[in-house]
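Missing here is one protein chain; the remaining ones are kept as they sit in the complex.
Just so it is clear, A, B and C label the chains in written order, and each chain counts residues from 1 on its own.
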Amino acid sequence: MLLMLSSPHAHGGDTIRVMMLTVILALLPAAAVSVYLFGWLALLLILLCMAASLATEAVCLKLMGKPLSTLLDNSAALTGLLLALTLPALTPWWMAVLGSIFAIVLGKQIYGGIGYNIFNPALSARVILLISFPLQMTSWLVPMSAATPPVDLYDLSTCLTLFFAGPDALKSSLDAISMASPLGHVKTEWTLGVPVEGALAAYNYSYLNAFLGFETGSIGETSVLALLIGGVFLLARHSITWHIPFSYLATVALLAALFNAIDPAHFAPPMFHLFAGGLMLCAFFMATDPVSSPVTPLGQIVFGVGCGVLTWSIRSFGGYPEGAMFSVLLMNCAVPLIDHYCRPRVYGHDGRRV
Amino acid sequence: MAGLLYALLSLGAFALLAGIILAIAQKVFHVEGDPMAEKIDALLPQTQCGQCGYPGCKPYAAAVAGHEADVNHCVPGGERTMLAIADLMGVEPKAVEQEAAAPMVAFIREDECIGCTLCIKACPVDAIVGAPKQYHAIIADHCTGCELCVEPCPVDCIDMLVKPELIEHWAWPLPETRRSRIGHERREQHAGHA
Amino acid sequence: MTEIVLIMLSAVLVNNFVLTKFLGICPFLGTSGKVETAIGMSFAVMFVMTLASAASWLIQEFVLVPLGLEYLQTIFFILIIAALVQFIEMMIHKTSPVLYQALGIFLPLITTNCAVLGVALLNVQQEQTFVTSALYGFGAAVGFALVLVLFSGLRERIEISPVPSLFKGSPLTLITAGMMSLAFMGFSGLVKI
């Protein structure tokens, strides 16, 4: 056997598997917080999404005649975990399974498998679910950190009933056990004419709670602290670079600060924007998904700024309370063009090339 | 009745106006010759071999530009030329009818040559030198391998030889990996459309 | 000023003709194979759409309404569009033969691009002024151009991907367009016009 093998004949030893595993590890703090907040329900959701993703991936690989060992690259598990963390705790089991199938099939395998997807698989599935089931996807369960949680989420049987049979089985309605998320609350109140400060005061909003993750929301997006720990871990392990998270968060913060200074009644303060909704999760784990983000540093900054502008605009003016997911998907569309126009300067060439 | 008249008149007047503007535009933007033919000619290998059924590369280019000929008739150009032309013309690629063989050069066995000059007259690129009653010789660097000289030779003393490969012209092949074949699969798929 | 920005934003993003109103899908799919072609098509459509919406407003206001000929709207608008398309076709043939070849049948087919006629009819429906209808036409064209160019970038990337043979070509193209449309739903409600 003599293949034509070109230099280099040495390799640094990085593998896709380890890179994906690193991201999964980085998500563990956020997952832990989600289990603390939503008890067994969060754990069930995470496990089901991961299992469904792996199973779907296995079926796809089988259908396409690819080796099943590809499963071991951990990418399907990561997609499942990411999807679970973006879902509300009240997501019924079948919706979670459906989402996982969407993520793997429509998000990834249809484009040729790992490395070829154009949109972030987890996010595209999340948006499909949001648009298909708007009620369930915007009902936020009251977490265990609340003063009087309506259901005991640390009780396995309650959670199993809730998960597989829905709130009706517990003889309670969706409304009784759910509450508004801070972003949703502010948006609704604003349409009713209540200024932002008033809305936040009425919500008993506290920055500390939001930072630690005691507000409600999708199970994995609540705790800024846990997500920051994961993000710093990724940065330290060189799994991601600072460009996207930094430019994304900085853009949102700058826009929010600017407009908050102009009209504090309409525009929420920067801290609120940074701590609320899925911004942190998106900035560190979704927008940085290597496959669907630009390759070059300049391109990544452009990408991050674009995400930031879109997120803030949709939150401030749009019909949806949260724009982080949409903004990442929208910027995913622009990645090929960003890659084309934001290439680094090549040695020996000055400035821009044709 | 008046309404109908108005309708007819206004529509007619407007159409007339548009017609006049377009007529002027036609004069201004008149296109001389066929720029596409030249662009296609530049892609052809210029062997002038006539295997496409046209007397040379330029006539074939003109035929393709005029949508009279398909893009896949250039045999020595092979798949790559076909794809380039299809790309330029914005049409679906078609399978090349004949596999392009390895590049060849003609060679005259001098001891058999009778010096009839028929091959010299046949050569489209003047790559054969010689005078009547003298041995003829091929300038290997000029020969396009079109084989047009083989037929006219009355004593069959012209051989087509495979062009020797030079180490300087050696090029790396694609890596032998599964993924590297995607490009080829894509081309094959295009070829399958024909 | 604010109004102008809002009209543009609305036409480009919120009510994007291709991804929200699903008009002009045919050239959107037909000319998005390569970025260069898409850019050429974008400019052609921008030219036709802007001029067509302005001209159709003029015709509507000064010919059709005074003469009570509103029922001839469609014919007149088509006539304007057809003339403009003829004009730009000659222009492109002269200036860029390669683009002319690449656009092929889709260039004359701008005539029947429902987005162009759509914008002219919508302008009349929404009782826009001359300036706003020209702006709306331009905005719609920019929106068309934006998604066309973005989409062509995506398609160039898909082109070199090992897509399962079942989905090769138009199936995946349509799915991707659908995903883009989903993403554009994020803009809904952004501008209330």
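Here, a contact is a pair of C-beta atoms (placed from the backbone, for glycine too) under 8 Å apart; a residue touches a chain by one contact, two chains touch by 3 or more.
Everything below uses one rule, namely that contacts and distances are computed from a predicted model.
Enquirer: UniProt protein name for the omitted subunit, picking from "Ion-translocating oxidoreductase complex subunit C", "phosphoenolpyruvate--glycerone phosphotransferase", "Sarcosine oxidase subunit delta" or "ABC transporter ATP-binding protein"?
Expert: UniProt protein name of the non-displayed chain: "Ion-translocating oxidoreductase complex subunit C".
Enquirer: Which displayed chains does the hidden chain touch?
Expert: The omitted chain makes contact with A, B, C across the full complex.
Enquirer: With the missing chain put back, one of A:62, A:238 or A:266 would touch it. Which one?
Expert: A:238
Enquirer: Looking at the whole complex, which of A:198, A:290 or A:319 touches the chain that is not displayed?
Expert: A:290
Enquirer: Any idea which of A:93, A:116 or A:312 touches the chain not displayed?
Expert: For the chain that is not drawn, the touching residue is A:116.
Enquirer: Which one touches the absent chain: B:7, B:25, B:57 or B:149?
Expert: The missing chain is touched by B:57.
Enquirer: For chain C, which positions touch the chain that isn't shown here?
Expert: So the residues of chain C touching the missing chain come out as 159-160, 162.
Enquirer: Considering the whole complex rather than only what is displayed, give the residues of chain A touching the chain that is not shown.
Expert: Interface residues of chain A facing the absent chain: 2-12, 14-16, 18-19, 73, 112-116, 235-236, 238, 241-242, 290-291, 293, 295-296, 300, 339, 343-350, 353-354.
Enquirer: Could you pull out which residues of chain B are in touch with the chain that's been left out?
Expert: With respect to the unshown chain, the touching residues of chain B are 41, 44-48, 56-57, 80, 83, 124-127, 142, 144, 165, 167, 169-175, 177-180, 182-183, 186-187.
Here is the rule we use: only the chains that are shown with their structure count from here on.
Enquirer: When I count C-beta pairs in contact, which pair ends up with more: B-C or A-B?
Expert: Counting C-beta pairs in contact, B-C comes out ahead.
Enquirer: Using mean C-alpha positions as chain centres, tell me how far chain A is from chain C in Å, no decimals.
Expert: 33
Enquirer: Averaging only over C-alpha atoms, locate the centres of chain B and chain C and give their separation in whole Å.
Expert: The mean C-alpha positions of chain B and chain C differ by 37 Å.
Enquirer: Going by the contact rule already set, what residues in chain C reach two or more other chains?
Expert: In chain C, residues 161-162 touch at least two other chains, as defined above.
Enquirer: Please output the residues of chain B touching chain A within their complex, sorted ascending.
Expert: 172-173, 175-176
Enquirer: Can you tell me which positions in chain A touch chain B when the two form their complex?
Expert: So the residues of chain A in touch with chain B come to 3-4, 6.
Enquirer: Flag every residue of chain B that touches chain C in the complex, lowest number first.
Expert: Spelled out, the residues of chain B in touch with chain C are 3, 6-7, 10-11, 14-15, 18, 21-22, 25-26, 29-31, 35-36, 39, 88-91, 179, 182-183, 185-186, 189.
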